[in-house]
Structure formats: C-alpha cells, structure tokens
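There's a structure below that I have some questions on.
Every protein chain except one is present and positioned as in the full complex.
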Amino acid sequence: MRTGVWLVGARGSVATTSVVGALALRAGLTAPTGCVTELPELRGPALPGFTDLVFGGHDVVTTPLTKRAEALAAAGVLPGRLADAVVPDLAEVEASLRPAPTDGGPGDRIAAVVRDLTDFRRRHELDRVVVVNVAATEPAPAPHPAHHDLAALRDALAGPVDVLPASSRYAYAAFTAGCPYVDFTPSTGARLPALVALADERGLPYAGHDGKTGETLLKSVLAPMFAMRHLAVRSWSGTNLLGGGDGATLAEPAANAAKVVSKQRVLAETLGYLPQGGTRIDYVEELGDFKTAWDLVTFAGFLGTGMRMEFTWHGCDSALAAPLVLDLARLTAAAHAAGRRGALAELAFFFKDPLGDTGHALGAQWAVLCDFVAGLHAGVTR
Amino acid sequence: MRTGVWLVGARGSVATTSVVGALALRAGLTAPTGCVTELPELRGPALPGFTDLVFGGHDVVTTPLTKRAEALAAAGVLPGRLADAVVPDLAEVEASLRPAPTDGGPGDRIAAVVRDLTDFRRRHELDRVVVVNVAATEPAPAPHPAHHDLAALRDALAGPVDVLPASSRYAYAAFTAGCPYVDFTPSTGARLPALVALADERGLPYAGHDGKTGETLLKSVLAPMFAMRHLAVRSWSGTNLLGGGDGATLAEPAANAAKVVSKQRVLAETLGYLPQGGTRIDYVEELGDFKTAWDLVTFAGFLGTGMRMEFTWHGCDSALAAPLVLDLARLTAAAHAAGRRGALAELAFFFKDPLGDTGHALGAQWAVLCDFVAGLHAGVTR
Amino acid sequence: MRTGVWLVGARGSVATTSVVGALALRAGLTAPTGCVTELPELRGPALPGFTDLVFGGHDVVTTPLTKRAEALAAAGVLPGRLADAVVPDLAEVEASLRPAPTDGGPGDRIAAVVRDLTDFRRRHELDRVVVVNVAATEPAPAPHPAHHDLAALRDALAGPVDVLPASSRYAYAAFTAGCPYVDFTPSTGARLPALVALADERGLPYAGHDGKTGETLLKSVLAPMFAMRHLAVRSWSGTNLLGGGDGATLAEPAANAAKVVSKQRVLAETLGYLPQGGTRIDYVEELGDFKTAWDLVTFAGFLGTGMRMEFTWHGCDSALAAPLVLDLARLTAAAHAAGRRGALAELAFFFKDPLGDTGHALGAQWAVLCDFVAGLHAGVTR
Partner (left out) sequence: MRTGVWLVGARGSVATTSVVGALALRAGLTAPTGCVTELPELRGPALPGFTDLVFGGHDVVTTPLTKRAEALAAAGVLPGRLADAVVPDLAEVEASLRPAPTDGGPGDRIAAVVRDLTDFRRRHELDRVVVVNVAATEPAPAPHPAHHDLAALRDALAGPVDVLPASSRYAYAAFTAGCPYVDFTPSTGARLPALVALADERGLPYAGHDGKTGETLLKSVLAPMFAMRHLAVRSWSGTNLLGGGDGATLAEPAANAAKVVSKQRVLAETLGYLPQGGTRIDYVEELGDFKTAWDLVTFAGFLGTGMRMEFTWHGCDSALAAPLVLDLARLTAAAHAAGRRGALAELAFFFKDPLGDTGHALGAQWAVLCDFVAGLHAGVTR
C-alpha cells in the first residue's frame, strides 16, 4: 500500500522531524520509540509500513530540509549522525515539496493545491495521499455565513475575497482531490460545517484537532485520576515556556488564545466542572525546541483537607509530535483503505481537542483506539 | 444491611480519620469527597450505607479516640469543628474497642480475637463484620514451613512459638470467626498459602494489599501514559518524606524495604521493564501527617531524544486513605453478601500491590471495578 | 520611646497580621520569628520595644479588626488561639483607626489626614509617629508637572483636581504632620520629586519601596550567586499564583504591571544584563493568602554547557510581610530619633525596589543594614 504523506508546513520542525525519522526508520537506523502504531497492541497488516510512505508537502518558506535538519540536530532534537545519514533521501523528499500557492484568488490557490496533490499521487503511483496539517497555528478566522453551507462556500470561493483561513483552504483542496485530511494543529482546518459536508460528499475520513504532546497529555491521565478518586480539584494552573518556531507563533495573542482554549477543555470535560486557574503560553526563545510546562493542582480530599501536586514537564515538542504524525498518517490511510468516511473519533487518543465524544481520558481513548485498529487489521486478513 | 467494620490498629491515624469521617458523613456534616463508592459510577443498592456501619477494633495503645481526633485536627488532617461535633458518637465507638490480646501463646491470642469479633457481631446484631488491617507496618516475617500448609499451621499455633506475624494472626482469627479480611497495609496479613486455604475452607472473600494513596497512585496513571505513547522510560527515582506514626514505623529499615518493593512493582509490570532508579522513604518528623513525594522520570522519545518530568505530591496520607478504608469495607461487605469467596482481584484499584492479575494501570483497574460493582448492584435488584 | 505606627490600609491582611503579631509579642505569647530586628546582629537600645508601639491607621473599609483577624486565622495565616487572646487589645487599636477621608478636594483630604495623625500623636503622648503604607497597590498615576515641583504641587492641591494618587497624598500628609513615611507597596507614595523636596524641607526620613517577601527575595540571593560564579543566566521566567485581597488587586493589569517591573529590576541590576523571560502574577482565589511562585532559570556554564534550576516557593505573604512592617517601623523611628533625614537607603534589605544605590544583592544589603543599625545603637549609648 504505497501511501503519500502530504505535509502542510513541510519545512517546519514537526514536519522535518517526521520526515527524518521516517527515513531513519526505513533505513533501520533507529527504533520506533514514540510510534504508537509500533506497539504490540496496534501493530499489524492494515497499516502501511514505513517503507511504504512517500513524503511531499507545501510550505511558505524555502529553507532546504537538510538545513532545517541540521538546525534541529544542533538544537538537540535529532541526533546529528541521523541527520547526516539521511541527507540523500532528504534531497528526494525536497524534490516533492511545493511552494504554498499565492497567485490569484482563493479559488485559484485551492485549484493549485489540488493540482499539486494530484500530480504527487500520480508521479509516485500512490494508492492514496493523506494530507496532514502541521503548519504554524493560525488565529481563529472571522465568522462568515459561507462556513455553514457548502454551496455558499463554493460561490464565495469563486470570488476575490478570502472567506477561509489557509488551513481550511488546504482541507478544501484535500477533499476535492480525494485525500483524507488530518489536522495536527489548533487551526480551523476541516472544522467548518461546509467542509464537513464536502468530506461527506466525497466519502472521505478526516481527523483532528491539535496533537496532544505535553501538558494536555498529562492532564488526560491526571484529571481522570482525580475524578476516579473522587478528589475535588480546586485549582489547576499551568505555565508553558517554549521557544522554537511554534513558540514564536503562539506568542501572538490570537494564536495563543486558540491553543489555550483547547488546553482547558480537557479539565472541564473530565472533571465535570472547571477548577479555578488558567493556562499560559510564554515564548522564551532560548528554550528552543524544548518546552517546559509547570502545573500546580490544588485539591481537597476527605473532610475537605487541602492538598496539592505540581509537575514539571521538560519535553522536546517536535520529538513528541513527529512519531504521532507518522502514526496518524498510517492510521488514516488504513481507515481510508477500509472505506471509513467522516470524523475519525476513534483517534481521540492523539488530540487535545478530539472530534466526536470519546472524551478526554487517555485510558478510555486508548481502549477505543485499540478496538478500532483491531477492526482494521481484522478487515485486512478477512 | 448492618455492617461491622473492625479496625486492626483502631487508634491510628487512618483508623481515627475513617471513624470520624464516617460519623460526620452519617450526621450529614461533610460531603463524601474521596469516597470512590459515592461516585455515580459506583453508587447503588448493594453497598451498605454510612448509617449501616458500626465500628470496633483492636489496638496495642490506649490513647482515647477523642484525643487522637484532636491531635489530627491540630495537625490539619481533620477540621476541628468536625472532631468536636462527633465527640459523643466517638465515645460509643470507643466502647467497642478492645486491647490487642497479649496473654498466652499464639493460639490463645487468636482465640481472644475470635471472641472479640463474635461478641461485637452479636452485641450489635450485625449481618457481618469486615476486618480491616490498618495497623502499623510490620517487617516481613522469617519464612516458616507452616506458612504453606494449613494443617501444619494449626499444629504450630497450638504450640508456644509465634510462627505468624500479628497481621496474619488477625487474618487467621477473622477467617475463623467467619469475617472477610481486608489488608490495607504492606504487612503479610492473609498473604500466606495456609491462610488462603483457611479463607477457602470458610468460603470467605479477602482483599489487599497496601492502600494506594500517593506516589504509587501517580505511577499507576503516569507509567501507563508512557507505555501507551511508546516512550522509553530510562529512570524513575522517587523520594518520600513523611512524618506521622506511619513515617516513624517505615523509617525502620525492615518495614521500609517491604513498602519500597511494593512501590516499584507497578513500574516493572506496567512498562514491561524496570527503569533505573529507586524509591526512598525518609522520616522527617516535622512534616507530620502530610507527605511530600518527589519523583524524577527521564525518558527517551523519537530518535532517542532525552526528556524528563518531575512531580511533587504534597498529600495528607490519612485523608487520602480513610475514605478508601470505608470504600473497601462497603465493597467487601457487599461481595460477602453476594456470596463471593477468595481473592477480590476486582479491588485492585485501591492497592499498591493488588491480588490477582488486573495489572497496575489505574484506568484498567477502574473499568474492572465498575463492572464488578455493577454486578453487585444487579444482584441486589434482581 | 513611645512610638506610633500609623498604618495606611489598616484593615488589610498585612496590617492586621502586623498588629495581632505585635500584640502577641507584647503579651509574650509568641516568639519574634521573622522579625529581623530581633536577631542578635541588630537587637539593641536604639530601637523602640514592642511594648512601646502604639497602632492606629486609615482604611477605606470598616470591617472590624477582630473579624479580619478571625478570617486570617481561618485561612491559616494566624493561629486561632492568638487571634482570640488579643481580642481586648485589638479593640483598643480599633478605637484608633479612622476612615480614609473622602470629603472635599485633595487639600481637604490631606488636611484631614494631618489632623488624624496629630490627634493620634497627642492623645497617646507619642514621641513620634511612623506612617507605613500597606494599602492596596495602586496603578501608576498619569504624569503631571506638579509632581516635579513642590510649589506647583501646593498650588495644584488647593484646586479641585486630584493630581496625586492616594499613596502620595498620605505621604504628603505624613511629611506635613512631621512624620517619617515608609512605603511597603509598589505604589507611588513619596516617589515624586515634589514630595522628596517636602521631606527635605521638614527634615524627615522616608523608606521604600515594596516589601520583599517571596520570589524577589529569592532572586536577591540567587542572582548574585550566578553572578559571583560567572555563570551566564540565559532565561529567568517566573509565575506567581496568589489569592487574597492583594491577589485580586494585582490581577488588575495596571497594578500587575507596576509590581512586575519592580520584580524584574533585581535581575538586570544584579547580573548586569537582562536575561530572557518575564514574571507573571495570576490571581487564583482558592490559594488564599498563600502564594505559590515557580521560577525556571536556564544558564550556561563553562564551555557553554546548558543547565537549569527551578524553584517553588509556597509562602504566606502576610506572615512574611508583617514582621518586616514592625522592623521598618522600629528602624525608621530610631533613624528619626537619631536625626536622620532623606532616603533611608540603608533599609534596602527590606525592599524589592529600594531607594539609593545599595544594589539588590541580599548579602550586601544585610552588611549595610548591620552597619547602619550598629551606628544607631552606638548613638544611643553615647
């Protein structure tokens, strides 16, 4: 099953780490640590192998992938020797990257993306292409009536005014080209009724939103712990200090707001009430691709006794995100191959702000994921 | 369903907090925070109500319960006004406490415990009595052949030499008196083949071992998180600083060793390998009943990138343990009423070192517990 | 030496804790923990004793002191038995509290404060009255030309428009009444050239600004440590979570900004450069009078090797501030008695944003303080 993985934001940290990692795995230079789909519970015939993956993508910048890989190695995200070892393979991927279209109106730009996707699929003789959005986080767009109606959206896109943010244009193009779409960011992406209708019309699956790699991952196991123990969480306050490209983007108040909301939802939904406190994201350039999150939780136990816990998470965001991007590409490809359409709620395990109603508890999400994947494998061997 | 709760170590911090809390709940003076059996998922007709619980117990010291309650209030474990409000009810419980028997050989002392239990059940017209061990942690006993054979054990107990540690003598007495037995401590308790045989002979259920309230509770959600994400835990080092009666006992190297082993098992069994590092328990008198645990976890992600997390848990051990003691008493009583016998592996959720093979992941333990309790409730309404 | 201590914000947490503490010290009910002037290095004949202190003050609210003391006891800031024991003495202090004047123009309100101070001094036959500002933090005022010139200020105050913030009106009144003035807050207070000129004209000493009790206290020993070891601090990011009255005030962006600036100065001035990162103050009501500060410091050592430290400070702000208020009142009274006038730069030890050029290193500030106090004591015995 030759599977294309088309990365929107292909020259970013997450994308570059995903590509270097996949190439290193293909070459047997590294172990699949962090790849959930390589766990015994999920491994199996339905998923395309690492050797079956072919990478391409769009970006608005033109920094060569090898240079990005070098920078990531210097920053401790990648081992330098791996970055060196995959240089020839990276050059091949480089040849499949396209500049993000900028000419013409929104309709023209979408058409250009559709062409790029179609060319990529044809040239590499791919069974399918999964589009994964790992571009910089956008601010939330202004609401527009066309977001709610596919026909109205089609009309609007024919005009000169941009009613869609970039992430949603990519989703529109992906669906138009017959490609499943995965949103790894908190941007709008396919989260508009008109785009859901389009996916539906084409019978395509999609997944999202916003990869869960740090503080929210911890919340998704700690909040259920407090809930299962009937402990009353009084406050939960978080600080996220991060550098890197993503940090700079999130320092913009609008993008920050988008991310913070998706981070707090897990608490309210898991606990059944929203404790006091909030989450902050601060940009500290010198921290580079490593993020430090600190959370303080105060809670009451039996007879109201006050207690507290705090944690510090010091994680490399790209190293945590990249294997999940590969997992999502493989899983979504398999779902598409199996004829699945619509929201892939079974992939909630991967997301801060998941589609569907699987809830936010990681253990429950894991059980649902295992069932789902078992079904995919069963379908193959049938 | 009038249910006796017989506490071994009845004048200790956990026992006193359990009793004060149950009395306060009965009087409607407090909410059941921390009581798992009061969650919507578990509540129901099979469980005895708080008003159905009658307390008694053994202890080797004679400090009045009201004095213990005052001391706990001064230490911030209980609200002072609650301790005051339940003084009359505490006096009633006081009347049901018995000194731990010390006269004669082991057989005589067991017989005395059996008498105390039988009297208690009769005098209060109880449907059943659940014995819960919350006495100070013992060192592991010297191995003895009689531990493995009930007949040999009976012979040995007739002699003058003590082949059983106190916790196991209480288990022996409980089973002899027809009472289910719950081991909330890391002591030996019913964990000997000869005692398992005795429980079997009498058709009685039992549960254990070692209530899970702090660092291990966190491990039981964090270790599965690392496992589910295929992250490679390289080291996990923990420090537990605690004062209080239990702290002083655990400062004894032998008791400490017993506790530490049960604390590390969760890692090895959840991860499938034992990371480097160990767990320590240090006695710091001034910390009183509040325990501070600090853990450092180092782990590798994709392409071997090194990351770390640390947490500090500042919990009041007795306030965390007491509601679980009530939960366990209620659940074990209901199981007994339903005719369950043998190890209650479904109660793994509560224990550091659970019986059976439910594993150590809290989410999975929770699912098993919910099923189990649903079964109990279904039995009642049938 | 009968010494009046006039508290602006007399019904606030810091003020109430200061008063209760002084009364308890006077009654021999507590030890002077936290009182710097009771250390062997500083103790001596020049300082008024706790029994020599007489309290009065202004506030805009009218909550009785005993009620505030009860609330502080319930919040764990004060031992309940102390609050109870000093009730009669508190009533006496209550009688010396006055409502913050609100009638008439700024000149009238200042005159009313002058009258209150003069009455207080006369009625209690005090040698002197030290005014200490512990009122809620104000936003920075709009700049005004009259701030820079005493004559212009006098003219302006005769008019109807308020050119001074409240803290500065209190300073004006204090100087007019012949009282030294201590600014324990980040508000403007005596920090205007026109007020400096007034203090000068009256030959009065003054001290400030902003009591140093938590994160900044730590910075004042840790930043010098990095400097003395020639380690290069790359980033220093801080989060302060606090409830309580002060927390609510500081949540207002304007007040927050005032406080944050005074918090970062210590870094730039001690290190000689400003590392990346910032400080945040977030209001979390449920944390009450206890504040949790968390700081992350990243630094480079020999050959550029990157390292990090983090700390969590869990302090009771009022319990940290109150003994310093007593210290400052005693020291400023002694300085006044010794004929000192102008800025008391020697008290830098106590402040986040000290007057003069003693710098921010706590050790150096301590040495200066010890010298200063030794001089005061020497003056007395001469």
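Order as written gives the chain letters A, B and C; numbering starts at 1 within each chain.
Keep this in mind: a residue touches a chain if its C-beta (ideal position, glycine included) is under 8 Å from a C-beta of that chain, and two chains touch if they have at least 3 such contacts.
Source: prediction; values computed, not measured.
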{"item": "Touch with the omitted chain, as defined above, among B:V284, B:A345 or B:C370", "value": "B:V284"}
{"item": "Among C:V36, C:V132 or C:L242, residue touching the chain not depicted", "value": "C:V36"}
{"item": "On chain B, residues whose C-beta touches the chain left out of the figure", "value": "234-235, 237, 239, 241, 276-278, 280, 282, 284-287, 292, 294, 296, 298, 310, 312"}
{"item": "Interface with the undisplayed chain - residues on chain C", "value": "17, 20-21, 24, 30, 32-36, 38-39, 76-79, 82, 217-218, 221-222, 224-225, 228-232, 290, 300-305, 307-316, 319-320, 322-323, 349, 361-364, 366-367"}
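What we mean here is this: only the chains that are shown with their structure count from here on.
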{"item": "Chain B and chain C, separation of their C-alpha mean positions in angstrom", "value": "50"}
{"item": "Mean-CA-position distance for chain C and chain A (Å)", "value": "50"}
{"item": "Shared-contact residues (touching 2 or more other chains) in chain C", "value": "312"}
